[in-house]
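Mind having a look at this structure? Questions to follow.
Missing here: one protein chain of the complex. Every other protein chain is in place.
Think of it as A, B and C in the order they're written, each chain with its own count starting at 1.
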Amino acid sequence: MTPERHSYLDAPYGLKAWLLTKDHKRIAMLYLISITIFFALGGFFAAGIRLELLTPKGDLLTPDLYNKFFSMHGVIMVFFFLVPSIPATLGNFLMPIMVGAKDLAFPRINLISWYLYVIGGLIALTVLAMGGIDTGWTFYTPYSTIGSSTNVSLAIIGVFVAGFSSILTGFNFIVTVHRMRAPGMTWFRLPLFVWANYATSLVMILGTPVVAITLCMVAAERTLHLGIFDPKLGGDPVLFQHLFWFYSHPAVYIMILPGMGVMSELVAAMSRKQIFGYSFVAASSLAIAILGFLVWGHHLFVSSQSIYAGMVFSIITMLVAVPSAVKTFNWAATMYKGSVSWESPTYWVVGFMGLFLVGGLTGLFLASMGLDIHLHDTYFVVAHFHYIMVGGAIMAYMGGLHFWWPKMTGKLYNESLAKVSAILVFVGFNLTFGPQFIVGYLGMPRRYHTYPDEFQVWNVASTLGASILGMGYMLAFTYLVYSIFKGEAAPANPWGAKGLEWTTTSPPPTFNFDVDPVVDEPAYNYNPTGKGVHVG
Amino acid sequence: MSAGGPHPPTVLGSSAHGGLAVAGHGEGGHHPRQQHHFYTMGQQLEASILGMWVFLVTEVMFFGGMFMAYIVYRTWYPTAWAASSNQLNVIMGAINTGVLICSSLTMVLAVRSAQVGSRAGQIVNLILTMMFGSTFLVVKYFEYAEKFHHGLVPGPNFNPHHVLPDGTIEHIALPLGSQLYFSLYFMMTGIHALHMIIGIGIMLVMLRWAIKGRFTPDYYNPLEVSGLYWHFVDIVWIFLFPLLYLLGYNYRG
Amino acid sequence: MDLLYFFIVAVCAFFAVLVVALVVFFTLKYKRQSPNEVGADIHGSLALELLWTAIPFVLSLVMFGWGAELFFKLSRPPADSMEIVVVGKQWMWKVQHPEGVREINELHVPIGVNVRISLGSEDVIHDFFMPAFRVKMDAVPGKITTLWFQATLPGVYHIFCSQYCGTKHSGMVGQVFAMQPQDYAAWLAGGRANGTPVEMGHKLFADYQCATCHKEDRTGRGPSLVGVAGSAVQLADGRTVVADDNYLRESIVNSQSKVVSGFQPIMPTFQGQISEENLMQLIAYIKSLKPAASK
Partner (left out) sequence: MSTGHAPITPVRTYVAVFGGLAILTTLTVFVAHQEFGALNTPIALTIAVCKATLVVWFFMGLRYNTPLTKVTAASGFIWLMIMFGIGLSDYLTRSWIHVPGR
């Protein structure tokens, strides 16, 4: 790097230049900082829950406090960490670069989306300061409307505002992918991360408004005494569940789809090989996004929903397994005859594959209606979605962060510590959530503050695992932050990877490229001389 | 799926802006309103129009949640729905429908004025649009006041009644489910009215820019995009009017 | 049910092991040997893609079919079930046996008998969960829900509330006592019964003066209720509905909604005036009204 070059990081300095920036890369960094804060906060609540569950008696937290702990853990982790995690940080940073644009289509709206996120976050923190909420992150009526005496309405406003931040991100991505691609960047030359984020954005713009209005109705019921879900007025609490899960099930795909996109990038780059079955992986992202909209009723199998509707939801849920399986097989096949490097991102990749597999496959148990009657709302469900959300989405997020860290900050982190951290997270994670499958199958319901003695041994294992998991994350945080100040400068392409983001400097200049890029080859063209086996 | 990539200057429909199309960033010859990260004016326009439509899809789903509740409860409580609907003031609803259609016409004429470069046309039509919008809200205010007066607001004070000319109070028995109807009525029309208020705010900004002469036949994207939003709000009302006001007259079964 | 569980465990374990083994094998076998090495130029294989689309598809359909069949079985209580009424209330379960014995947070059942539980809720959504019998069902305010099970081994088993319902959600637990039929009979005899649900429903029927209109001899202003439960009812608007528990419940609390053909909508609504428990007793009474001929 020649000294007079200006990267986006040191273009104009100063707090004002950062807070009023319209540069997607700076906004990504702002997001990175803010979601890290919320992740830490959510983690704190998780620690509280695990400590309480160390013993069968409720001796650490009062029941009310425990209920607030898991509610705030859920609200913060879902709405303020997982939903924005990959799209708003890695996606914001990489999407324009990957399609060869100077910025997202609407830079100002991108900045507004971050501010909305911050406002929503501040409201959530206010709720926290005022005592938190105790409805669970699902806000089920009528408990959330007539049962709870906490600040549910304010929390809903916070979630609502944050929801708009995610709508704006999604809408920016969609327009960018359609309208901002560089010359020669055809749809089938797009990196798979872009495909995955595009699919995610569809879910964001089609699903989020529904949960927004649903939560509005709950807030109106609490504050204005309108009674849309009130059984006393003849309303149906199950309707709330329908509308809530219409977003909140697809929201799961908002979290995992970008993670799958990251995996596709990492698998190809770490094996230096064209991804196996590019078009199938790309299409499976869209298939998951679309099918994901048709399955919400599998959360309602025991809610007095019609069993015929249950059948429809069950069979479509089973079908979602197919594109997910296609992706997994393709990743594995990509490594076949590759040149697999054992640098730190690979550790996260392998970890992701194992955990995502378990998480995805256990979904089949829950999708199978007869079994779900037993497993519904037990720790089995808790373990299942943590395997997807934490084992899948966060592993991918960490992997992506490690992979693109040199590009984003221009610094290299400590490789061996990164490997240690990945192993700690993997082991800790399995120890935390593996036992929960068993304790769930034995019948321990979720959201329980006290539990029968026979479940204790599994809970102790789980808490032990959680502490290892926590250490893994803290270690990663430490050396990543350390690298910003003391890390070695990163070369433009430390991994020898393909993709437009590796053709520009690390960190990139303000407008991403010095010369407007023109694309003339497919994605992941690692072996341009070979004849290739072009099938599928 | 791929409706043509954004490759300047050929693919963007009929778009490339003369010879400026492929000029790199920082060189002279840009249209003054072209933002730095777009290659061409055409790309910028396409992006903002697509953006607004994507946003409107979001809005459709936003209102869709309430329509879902409407459908479910209407199938559950058809009699309550018809009886409650008959409590609404159809004349006010019809007037408001007309007012909104007028505002849509003036809105589209404002955009057209920009296309033909008439600043006076933009200003007059924007002011008319806002006037119609405000009329809608005023009528809505009287309608809401009437509902409060007749005890039709859901909640502990729900007590439907009429005050007869001689001052006596005539109570109306509405079946179970009526409170759901009125909850949805206030929710739907309230959120619609909120959109109207936001729309009038946007129109104020547009008026300011029109007075400044910011819109030319080459560049009027904000005006066009705001117009899309305004028409969408109109469309929502087009559905609310028959579904809320008119359903009660001939209910059978 | 556990058989299905182990079937899915086996399928899942197979695929998990397969993919993990492949990944580990590939990462080790094709470990990068030199810094500039690149992978082989393989782009994909249509045959493989179709294969691994088709196999999960077929397997998932098998799981669906099996699960759905089980679900249907668990959804239809056998006709010979004994009916126990359970009402959830923050934070306890109130139970009433057909013989009238009441208990709280405890449920005594005879083994070898199909037990059908009619669930109601006084306040928020609860969920009646008996892990040992692999059944659970939400108790939703405003309607009646059903589950059934059969205990096969005597013993004491857990009852949990598994739908989050507020502060003492984790205290809303109880125990099922599965007993030999003779022990159950002895227990019933020792219980303090102050009236069976049918008797209490009969009393409520009198207290609310339902019989003023709903006369048994079909001369009242309301339809006779003898034999109505379970029969098809022609409504004033031309539709026909089957008078199940939720129809009877709705006709009490929201009497105007589904008026029987030939009658005026004059019955007052009882929304919010009768507790969920009393409603269930009224329904039990109405269901006990059988035409003389069939007795």
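Keep in mind that, in the parts below, contacts are C-beta pairs under 8 Å (C-beta built on N, C-alpha and C of every residue); 3 or more make two chains touch, one makes a residue touch a chain.
Note that this is a predicted model, so its numbers are computed, not measured.
Of the chains on view, those touched by the hidden chain across the whole complex are A, B, C. Residue in contact with the omitted chain (choice from C:Ile42, C:Met137, C:Met179 or C:Val228): C:Met137.
For the chain left out of this panel, the touching residue among A:Tyr143, A:Phe160, A:Phe246 or A:Phe437 is A:Phe246.
Contact with the omitted chain, checked across A:Phe44, A:Phe293 or A:Tyr482, is made by A:Phe293.
If you put the hidden chain back, the residue from A:Met72, A:Leu190 or A:Leu206 that touches it is A:Leu206. Only one of A:Ser201, A:Ser248, A:Ser304 or A:Ser483 touches the absent chain when the whole complex is considered: A:Ser304.
Touching the omitted chain from chain C are residues 75-77, 118-119, 137, 140, 143-146, 230, 241-242, 244-246.
Against the chain not displayed here, chain A makes contact via residues 178, 206, 210, 238, 242, 246, 293-294, 297, 300, 304-309, 312-313. In the full complex, the hidden chain is touched by chain B at residues 3-4, 12-15, 17-18, 41-42, 45-46, 49-50, 53-54, 56-57, 60-61, 64, 67-68, 71-72, 75-76, 90, 94, 97-98, 101-102, 104-105, 107-109, 112, 115-116, 217-220, 224, 227-228, 231-232, 234-235, 238-239, 241-243, 246-247, 249-253.
The rule we apply is simple: only the chains that are shown with their structure count from here on.
Within the contact network of the assembly, the step distance from chain B to chain C comes to 1. Looking at A-C and A-B side by side, the one with more C-beta contacts is A-C.
Rounded to a whole number, the gap between the C-alpha centres of chain A and chain C is 35 angstrom.
Remark: chain A and chain B have CA centroids separated by 34 Å (rounded to whole angstrom). Contacts with at least two other chains are made by residues 76-77, 80, 176-177 of chain B. In chain C, 254, 271 are the positions where the chain touches two or more neighbouring chains simultaneously. Looking at the complex, you find that chain B touches chain A at residues 1-3, 5-8, 24-25, 35-39, 43, 46-48, 50-51, 54-55, 57-59, 61-66, 68-69, 72-73, 76-77, 80, 154-156, 176-177, 179-180, 182-184, 186-187, 191.
Residues of chain A that touch chain B in their complex: 101-107, 167, 171-172, 174-175, 178-181, 183-187, 205-210, 212-214, 216-217, 220-221, 224-228, 233-236, 239, 242-243, 246, 511, 516.
The part of chain C that touches chain B in the complex is made up of residues 237-239, 253-254, 256-257, 269, 271.
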